[in-house]
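Note that this complex is displayed minus one protein chain, with the remaining chains in position.
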Amino acid sequence: MLKRLSMKPLAAACIAAALACAASWAAAADKVKVGFVSTLSGPSSALGIDIRDGFLLAVKMNGGKLGGLPAEVIVADDQFKPDVAKQLFEKDVKRDKVDFMTGVVFSNIMLAALPEALDNKVFYISPNAAPSSMAGKDCNPLFFAVSWPNDAYHEAAGEFANTRGLKSVYLVAPNYQAGKDSLAGFKRTFKGQVVGENYTKLGQLDYAAELAEIRAAKPQAVYIFLPGGMGINFIKQYVGAGLGKDTQLLLPGFSADQDVIGPVGPAMAGLFNTAHWSPDFSNAANQKFVAAFEQEYHRVPTLYASQGYDAAQLIAAAVRDTKGRLEDHEAVRKALKAAHFDSVRGPFKFNTNQYPIQNYYVRTIGSDGKGGLVNKSFNEPILKNHGDAYVQGCAMKG
Amino acid sequence: MLVLEQALNGLQFGLMLFLLAAGLTLVFGVMDMINLAHGSLYMVGAFVAAWIAGRTGSFALGVAGGVVLTGLFGVVLEAGLLRTLYARDHLSQVLATFALILILNDGVKFVFGTDLPLSAPAAFEGPVELLPGLSYPSYRLLILGVGIVLAVLLWLLVQKTRLGALVRAGASNRTMATAMGVDIPKLFTIVFGIGAALCAVAGAFLGPLLAVQVGMGENILILAFVVIVIGGIGSIRGALVGAILVGCVDTLGRTALQHAFRAFLPPQWASAAGPAVASIAVYVFMAVVLAFRPQGLFPARG
Partner (left out) sequence: MRRAAPLALAALAVLAAALPWLLQALGLDFYLSLANRIVVAAIAATSLNLVLGYGGLVSFGHAAFVGLGAYATAILVSEGVTSGWAHLGATLLVAGVAALVIGAISLRTRGVYFIMITLAFAQMLFYLANSTKGYGGDEGLNIRARSVLGAGTFAVDLKNPVVCYETALVVLALVLAAVARFVPSRFGRAVLAIRDDDVRAEALGFPTYRLKLVLFVVAGMLGGVAGALAVNQQGYVSPNVLHWTQSGTFMVMVILGGVASVWGGVIGAAVLLLLQEVLGAWTEYWAFWTGWVLLAVVLFARRGLAGLLSAR
């Protein structure tokens, strides 16, 4: 009796799973399978949604293919939870046997789930998170960052603060790897004085306490790294607390992109931010991308969307250059490293640690001529052919 | 000045916590039921308010709609389902209301999506100069005002009206109250409805500051339980005092402790340790109250 009791659910699950597997067995190896896990719900979902939309747009524009092979993209929501991401990665790698994993927005989620891919010899193409640990001592031949090293935007901002003659700055970032990287990056280039360094809880949305501290510290400027919903709330509350009048707000690109401009509104006009990409870049690849994105999704792409698009392009280039022979890992890696694709940001190449070397620009938020606001870039990059500070710590040399 | 601003923040958070705790303490005190789904009512209130505000463009309508509809939802929930749990042991109540959390989380996700934006009313987007050098966000002052008004109204309700007398009777001795002819089922339904409505107010007003998202009730629920244990189960006055105490310890603790830790810890560690220790302090506080005065600071029962 008890035997029947415990076996029934187990047997049922086995049968159900077998049926599900049989369905996917029907598809042979002549396609490229990509596991896409990102934050698609919650206050910061706009980021994951944009990366996904950019990625899928690239696939669509190639007729549902990547590099000549039909592409199957398995999209799943990590719900901003590392444990969920880990299980999704495991499912994609072990059950669905994907060729590439990609998608995660946040460094902490990515770092938790990454071993599932890397330990099972599956490439991870990061369209966003690119922490210092993976650039240096933990670098891995299977890990490619197609976005920018976590510190980069902040190094650019620090340099920009110097050019503006700012002498005292208060810093705020969430208390996780990327947050730490960001403020480390700013401090690396900034020559003035840091009058305060406040790490908030990741996902925190009420900044009353931090704003009170900022008011008491009286800095010339405030620099924040608060992606997604965090940034939206902070900026709104910053303005609501009356701080915008006396203290300049400096931002990295992701706290000043379309996903923030929309909800915050006119208060964003005139704010400066740094990024590796802007929707107004004039290269052919970008013009094509922006036009297609706006037509498909009826909104201006954020830099997250551009990264998702480039990630798909990178994978497509690798598939194309290895002529679809994805079992040859060394060849795939070489092809990924060579990065023969037209990035929407302009010139793109990988450093020895498989992180990008590229330019960074200053942008400002201005009118789009249609009653809304959009980012406009300055032509001269503030940082040129910039790599990252951790490449020396990486054992990969070529 | 910094301390004053932080104290106001603590008071503001405490008052919103009070709205949740008030409903919870009444349900627990009068009906002797552990309702884990109380935080879900807070979530439902926030979502309904956000949805209405999004459709009509009016925050006020959102709040009004949220309060009324959530109150009604609470009444239906009580009459339809929770009523059967009063006679059951606490363990069954825990399980059933835990199941409710699962159902409501997914239910809300299905109807509204995983999150909805909710903005403070445009009139309250800027600061108010309270004292020279102290500008405080006007929206938070609005919350403070609403919280104080509701606290006073609740006090009047409980102390000065017949309904309030019945509630107090039920909270202090239910069997006697039944023996005296109080229509207990109807009383319970009304109490539950009021509790749900209060949750909705907190949800709608905290929405712009926190986020209106699925699962938002889970963290604040536990704090509400802590508040009612400290304040005394069944006592509105206890809930108010407890909530303000918890709100202030939490808010002031966070910042004061961070400052203290920064003297000898790297900033990332200090920033993590400060809020954590403040939260631990809240629970230690509750444990101490339970050890020395288990009925709470203002016990409702004689």
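Per-chain residue numbering starts at 1, and chain names A and B are given in the order in which the chains are listed.
Simple rule for what comes next: contacts are C-beta pairs under 8 Å (C-beta built on N, C-alpha and C of every residue); 3 or more make two chains touch, one makes a residue touch a chain.
Keep in mind the model is a prediction, meaning the values are calculated, not measured.
In the complete assembly, the contact with the undisplayed chain comes from B:Ile103, out of B:Ile103, B:Leu131, B:Val149 or B:Met180. For the options A:Val73, A:Leu111 or A:Ala339, the residue in contact with the chain missing from this view is A:Leu111.
Against the chain not shown here, chain B presents residues 28, 34, 36, 81, 84, 88, 90-92, 94-96, 98-103, 105-107, 109-110, 218, 222, 225-226, 229, 233, 268-269, 272-273, 275-277, 279-280, 283-284, 286-287, 290-291, 294. With the whole complex as reference, residues 1-3, 5-7, 9-10, 12-14, 16-18, 20-21, 25, 81-83, 86, 90-91, 94-95, 108, 111-112, 115, 175-177, 201-202 of chain A touch the missing chain.
Methods note: only the chains that are shown with their structure count from here on.
Taken together, the chain B residues at the contact with chain A in this complex read 1-2, 5-6, 9, 12, 114-115, 117, 119-120, 125-127, 129, 135-140, 208-211, 213-214, 251, 254-255, 258, 267-268, 271-272, 275. Contacts from chain A toward chain B in the complex involve residues 41-43, 45, 175, 179-180, 197-201, 205-206, 208-209, 212-213, 215-216, 229, 233, 236-237, 239-242, 263.
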